[in-house]
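A single protein chain has been omitted from the complex, and every remaining protein chain is retained in its original position.
Chain nomenclature is as follows: A, B, C, D and E, assigned in order of appearance, with residue numbering initiated at 1 for each chain independently.
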Amino acid sequence: MKYVDEFRDGDKARLLAARIAAEASPLRLYHLMEFCGGHTHAIFRYGIVDLLPDNVRLIHGPGCPVCVMPVARLDLALDLARRPGVMLCTYGDMLRVPGSGRLTLLKVRAEGADVRMLYSPADALKLAQAHPDKEVVFFAIGFETTTPPTALVIEQARRLGLKNFSVLCNHVLTPAAMHAILTTPESESGELQLDGFIGPAHVSTVIGSAPYEPFPERYGKPVVIAGFEPLDVLQAILMLVRQLNDGRAMVENEFTRAVTREGNTKAKGLTEKVFEPRESFEWRGLGSVPYSALRIREAYGEFDAERRFALHVKPVQENRACECPAILRGVKNPRDCRLFGTSCTPDNPLGSCMVSSEGACAAYYRYGRYREAGAAARQVYA
Amino acid sequence: MKYVDEFRDGDKARLLAARIAAEASPLRLYHLMEFCGGHTHAIFRYGIVDLLPDNVRLIHGPGCPVCVMPVARLDLALDLARRPGVMLCTYGDMLRVPGSGRLTLLKVRAEGADVRMLYSPADALKLAQAHPDKEVVFFAIGFETTTPPTALVIEQARRLGLKNFSVLCNHVLTPAAMHAILTTPESESGELQLDGFIGPAHVSTVIGSAPYEPFPERYGKPVVIAGFEPLDVLQAILMLVRQLNDGRAMVENEFTRAVTREGNTKAKGLTEKVFEPRESFEWRGLGSVPYSALRIREAYGEFDAERRFALHVKPVQENRACECPAILRGVKNPRDCRLFGTSCTPDNPLGSCMVSSEGACAAYYRYGRYREAGAAARQVYA
Amino acid sequence: MCLAIPVRIEELVDEETAVAHIGGLRKTINIALVDGLQVGDYVILHVGFALEKLDEQEAQRTLALFTELGQLEQVQQAALEDAS
Amino acid sequence: MCLAIPVRIEELVDEETAVAHIGGLRKTINIALVDGLQVGDYVILHVGFALEKLDEQEAQRTLALFTELGQLEQVQQAALEDAS
Amino acid sequence: MNRLDLRNGKVEMVHGSGGRAMGQLIRELFAAAFRNEWLDQGNDQAQFSLPPGRVVMATDSHVIAPLFFPGGDIGSLSVHGTINDVAMAGARPCYLAAGFILEEGFPLADLQRIVESMAAASRAAGVPIVTGDTKVVERGKGDGVFITTTGVGVMPPGVELSGDRARPGDRILLSGNIGDHGVTILSLRESLGFETEIGSDSQALHTLVAAMVEAVPEIRCLRDPTRGGLANTLNELAQQSGVGMQLLEREIPVREPVRAACEFLGLDPLYVANEGKLIAICPVEQAERLLATMRAHPQGRDAAIIGTVVEDVQCFVQMETLFGGNRMVDWLNGEQLPRIC
Partner (left out) sequence: MNRLDLRNGKVEMVHGSGGRAMGQLIRELFAAAFRNEWLDQGNDQAQFSLPPGRVVMATDSHVIAPLFFPGGDIGSLSVHGTINDVAMAGARPCYLAAGFILEEGFPLADLQRIVESMAAASRAAGVPIVTGDTKVVERGKGDGVFITTTGVGVMPPGVELSGDRARPGDRILLSGNIGDHGVTILSLRESLGFETEIGSDSQALHTLVAAMVEAVPEIRCLRDPTRGGLANTLNELAQQSGVGMQLLEREIPVREPVRAACEFLGLDPLYVANEGKLIAICPVEQAERLLATMRAHPQGRDAAIIGTVVEDVQCFVQMETLFGGNRMVDWLNGEQLPRIC
């Protein structure tokens, strides 16, 4: 696969790793947050941590749209799915996330609710057309990457005059979350050690690199936008090490092959047309974050499931033992959770970070569990 | 089973048979029509013909509501069943009757239509209540026996204010059919040899014996109302033989245990309230017979599927080779049909008389086929 | 035509409903078409509805007819045998 | 976040639709979010939608960086070995 | 890993997807109930030795509704049904395999009840379930649970049974009263609205068969009159052997409630399904001995000689009625539907 395989070359990875080891100063620590779950996934899948010197530490950020969805909003979807006549459709990732009482969309489907898995939001439209007797609701999640397709679909629904289609919108905004990370009490108290960001690749494809410029400017934190292939990640780490060594703080772009300063103006325009910012939105881990999410504009109100079904978020108590919130704020690690790997596993996840394959807990469990327990095993391998 | 088993006693049957043989004059033939399919069924199931002298001959009449239903009316039901949103329910007997193109309700169900089998018309109401999103249509058939339950159900639907329930009414009237039998060209030409009627048991339970009084009076044909157990049938034959021997022609009642001269006035009143006579109705075999069937009164028009769905009977060509019409007029016998037992079998019926277990063709096939082919077999039995 | 069978009323449930027995079965039936039923009565049951009460005296009378006929036959048979 | 992959446009079907190739697969994709695409272009595909054109020159430049780095390492390695 | 929630849990798609959840379902439910050395091994197949002799194999898919009924459930039925098909060869059933097709959303509590009933039936019969398979289909693409069982058994030496071996003069024996299973199932259809004390006759007949073939190795054939009832099964045998049959209605045991139910539904008990009865055909000389053997076994107490095989190129089955007439007992036409006329 062109533009994929070249960026997974193990030999080049070792060269990059050697370069990082050579350039990272043994006199200091480098705390780098990969904002994105996509990076988290790549880091574990390819074993990147093994290639880094001990003093270059990666912190997992809140960049997984499944992980940051609060239980209260998932409950809205569960509630809708159970109403007679409703067909709720969403991406496969969301089906296994536990809401209140450990209920999931898969479970309500097993009980008889009409829940469909989508690969593309365009399929939600097709379902609405094929089932005129059903209220088809698309439970939309995602960062800025996933938002333009949703916007396009709402626009098309209007053009088609669909009367039985709506969207439960949970699109969230990356820069707002990055600001929130840097203004938590832990951040202000210094408990959060964070020297720079590995910035998202595909989000930036849409929004461009400009929105990250406040982070070096206001907080002095360098940002390097990086692709999701392992060489991209290593290269970005090298670029961050160099900025930190040089005492620089700026936005750099490793993913020049698809990210410009402006991003995709057409996609941004469409998003702007259909959506507007919410004054505030609840994030798991970060709490209420101002202007951190989108809602459907009044002009498209008929396609807004929250308006159409008069939905109101009911605050719920999240599982207290689940450390997802602290993990998403970058101050804890899955292994700090006493449920990790015992009560909470990918088969029976208690928190969202154990569901999405980009969740830190799932990544630790899937790819990392052997680190503690199975290390001995590697020795035996001849 | 009390009042059942006593009327099936083989020893008594042989005594009755001997009496008939003793009293039937060897100098004449006795052509007796059992109007009712119920009698036809009993005659074959118990082998009554074997017990009768050769000169006492039984002719099968048009008294099976499945058999007399013309293809054109069955097509109405098939058409309705295939409409989206319609649930068509009817008695099991009707599901296998072939309409145009050999289509049956079972076949359209296999193709996806929602067709349900009922044991009782009361269940049609329950279905309508359980499926408010469906148009539930009860495809009602039957003689005067089955009509009062249908009337009661329509009355109840009105009381319950059901908005999704209607009846495709095909209730027909016995005396009208008996008149028709006696006024066919074959009857007038003398081709139909008919000396008296074995009258229906359960129809008469409702309508009483009075409606048969015109037949002796106007046509000189005696009528004996008989139960459906084999001793009842034999007794009625004996009573007819006696009337004919005596030159009498009157209505006699063998089924006094459940039939009076008036019948069930409550049931008749309800029927009268909900239904009115049709000026004319098409019967298979008899053609258009005046005032021979019922339609739903205008006051209950909302429950009339013909009005509700603006149904109109489209004349169709019945299968020309099928001799059902002549059989139902009493002038032919199943074995006169060249399709009998070859192209037309109970598994693949071509005509309605091969479907209902009261149809003459089905009875001949089921119980009588051995008579031609298997007679030799009996000898072998030690 | 019109499959029907005598069943015995075991219990009157409400104005429209009764429980009937037949050969060891219990069956809920609709009795709205027949007035004045009592427990113990026999009715003719068709498509779940009682159509009419069965007159037990008449039933016995019909059965007696068959029995008489039997006796008559026996008498005649005996006469025939005597004669031969 | 946001699973996406570069695919090559093989055929422009209409204003909104193209057929893309990737590793021997053909896939119909929505191209409404990206203007001016040509057959042969690579795009980043996400949930069935092209998000942006891939700049092949930039891709080559990034890959070249890794290669240079390799050469640099070799030079340094050689230097180290010389020194030892 | 939390244990399976057998009280409130439901079958989910994941229980069929070959991962850990499926493993858990198999371990905590199936293997726990069926418990034997073969299942404990956890292989995709079972290995065993068979005693010497010809091997018999039979399979049946079970799709009954309702799943639970007086006298059994789909679980016990699926064990009995296949044991009987193996036994009808005259063989000793030795091992069973079971394939489950579960519908998404089916309550695990019901599944457990079914599986435990299978386990009990298998233990009672002494025929272990040694291998199996589980699939889950989406809601609306199944009907709770379907179970396909397959049995293998071994023929005792000297016994050779087949449906094509009936000869004119042979006697036809029936092991007991007919129609109980079918009428029990009909009584549970809410719309037919009747209640009865009777239950399904579902039972494994292999010990009865073992006694029969030991006493009368000359038996021509055995068959269990399941779907389609006595009438269809006899027609099948008549056709296979190229013979006719003459039955005596008075010898065919039918319980009163079965007769009554058939009477008001317009059915014929000869066509109603049984799940614990067998038909045997044997030479006339051995008929009385076979009857005595059957009657000496608890499952054959009500056994009767119900007719005779006759010569008939048309392969008709006929019956002398209680009333004294003679009638055809033809194949069932289509389904037996309750009728009004």
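The definition used in the following text is that a residue touches a chain if its C-beta (ideal position, glycine included) is under 8 Å from a C-beta of that chain, and two chains touch if they have at least 3 such contacts.
Since the structure is predicted, the reported quantities are computational estimates derived from the model, not experimental observations.
Within the full complex, the residue among A:Tyr91, A:Phe165 or A:Phe303 touching the omitted chain is A:Tyr91. Of E:Gly71, E:Gly105 or E:Gly228, it is E:Gly228 that touches the chain left out of the display. Interface note for the absent chain: among E:Leu4, E:Ala98, E:Val127 or E:Leu247, the touching residue is E:Ala98. In the full complex, the hidden chain is touched by subunit A at residues 1, 4, 8-10, 13-14, 37-38, 44-48, 50-51, 64-66, 91-93, 95-96, 106, 117-120, 123, 126, 142, 146, 230, 345-347, 356-358, 362, 365-370, 373-374, 376-378, 380-382. Contacts to the hidden chain, counted on subunit D, fall at residues 1-3, 5, 7, 22-28, 45-48.
Residue positions on subunit B in contact with the hidden chain: 106-107, 109-112, 343, 345, 347-348, in rising order.
Assume only the chains that are shown with their structure count from here on.
Just to note, of B-C and A-E, the chains joined by more C-beta pairs in contact are B-C. Taking the mean of all protein Cα atoms as the centre, the chain whose own Cα mean lies nearest is E. Rounded to whole angstrom units, the spacing between the C-alpha centres of subunit B and subunit D is 79.
With centres taken as mean Cα positions, subunit E sits 64 Å from subunit D.
Multi-chain contact residues of subunit C, defined as those touching 2 or more other chains: 1-3, 5, 22-23, 46-48. The set of subunit A residues touching two or more other chains is empty.
All chain pairs that count as touching, in label order, are A-D, A-E, B-C, B-E, C-E.
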